[in-house]
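Shown here: the complex without one of its protein chains, the others still in place.
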């Protein structure tokens, strides 16, 4: 056999069926997504609050605290929704695994994605409630 | 495992802490003002919750270890499998329950922490007095801009009032901290930070620099002296006076001679005595040196012997501080000391 550099048919398939490319991709994206939304939630909140307030202070133009508060809460709500969306993908993968019982990978992705989504959604809530508890740009 | 023994030790130590049997000079556990007290409340809550959580975890760990000796009625392989599956499920349930409880505790702590912070932020603080403190390696410059008072290492405040404090630094980063009155605030060059402190009762409250600032970070102490209203006004009045610049009727020849020595020595390059030609800015203002309780940023009692030792060889007492020694002798030294002691 003379394998070409591109051809993937020469890769042996382990355990019967090959992991579907699309489901593998979905699993990977859903696996990473909650971490990304959480990082965006924290860094976005920090940047909006700190940079906006500092820049306003050094330019001597007090920002609209109501607007900042709305931005902070709104963006965190959106990010939480995206996180939960990943969780739904996890749930779907889990059901997929149960119905087909071929690949433990789907179950693994399902469980982990679900757990990630719940953990990070809760954590985004903890970040997102702070504009209600404390003054913006105090 | 010694889980039980350790938790007993922890409980005892906890008792020790809660009853505050510290007797120290600057304990966080002896709050003496509003700010320190509200933080102390957070500490008590966290200590209680934390102790319970730790004990629960250690007990669970202990039980998990003891459990291997449990009796099994039916030791067939099938029964073992059923048991295993049941165990697995119940353990997973307990594990998730543990997470939920942890999440609840955390949510409570986040909200409590934020609301304490908010109450500290929102407190009404009068503008007068506002005290500006500037950190130096290794002493504190204390300014009362409204009263035109400059002093060092001792901060006098009226008791029972919130006092606004602005801090910054002249060289490296320091941190201003008087534990019995409240948390610390960093003194950062090029940046002004503010905090308010309140002492309920008149008294002396110790503190010290809390951010490593160089060789003598350890001996950069500070005191806050809280007075009742009258005493505070009196202190302000005394401190606003400049020192006499020329010999007067009531002062002794010794003092006049001491002033000569002072003004003709290297002291004036670094120290100010208001009302005289001495206007150095590197070291503490000495205008009312004799009214202070301590020398060398809170490390020596202010008396003639210590003053002499400090003037002659400060490096022996506080090695690495920025004041060089003096080689004054005999009468010159005695006159200088008498002069410095006259600066009330």
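Chains: A and B, in written order; residue numbering restarts at 1 for each.
Assume a contact is a pair of C-beta atoms (placed from the backbone, for glycine too) under 8 Å apart; a residue touches a chain by one contact, two chains touch by 3 or more.
What we mean here is this: contacts and distances are computed from a predicted model.
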**Message:** Please identify the absent chain by the protein name in its UniProt record; candidates are "High-affinity branched-chain amino acid ABC transporter permease LivM", "Cytochrome ubiquinol oxidase subunit I", "Glutamyl-tRNA(Gln) amidotransferase subunit A" or "Septum site-determining protein MinD".
**Reply:** "Cytochrome ubiquinol oxidase subunit I"
**Message:** Of the residues B:91, B:123 or B:253, I need the one that contacts the missing chain.
**Reply:** B:91
**Asked** Which positions on subunit A touch the chain that was left off?
**Response** 1-6, 8, 10-15, 18-19, 24, 27-28, 35, 38-39, 42-43, 45-46, 49-51, 53-55, 58, 104-105, 107-108, 111-112, 115-116, 119-120, 122-123, 126-127, 130-131, 133-138
**Fill in**
Interface residues of subunit B toward the undisplayed chain are 1, 3, 6, 9-10, 13, 16-17, 22-29, 36, 38-39, 42-43, 46-47, 50, 53-54, 57-58, 60-61, 63-65, 67-68, 84, 87-88, 91-92, 94-95, 98-99, 102-103, 106, 109-110, 112-114, 116-118, 120-121, 171-173, 175, 177, 179, 182-186, 188-191, 193-194, 206, 208-219, 221, 299, 319-320
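Criterion: only the chains that are shown with their structure count from here on.
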**Request:** Write out the stretch or stretches of subunit A touching subunit B in their complex.
**Result:** 122, 126, 129-130, 133-135, 138
**Request:** Write out the stretch or stretches of subunit B touching subunit A in their complex.
**Result:** 103, 106-107, 110-111, 114-115, 117-118, 121-122
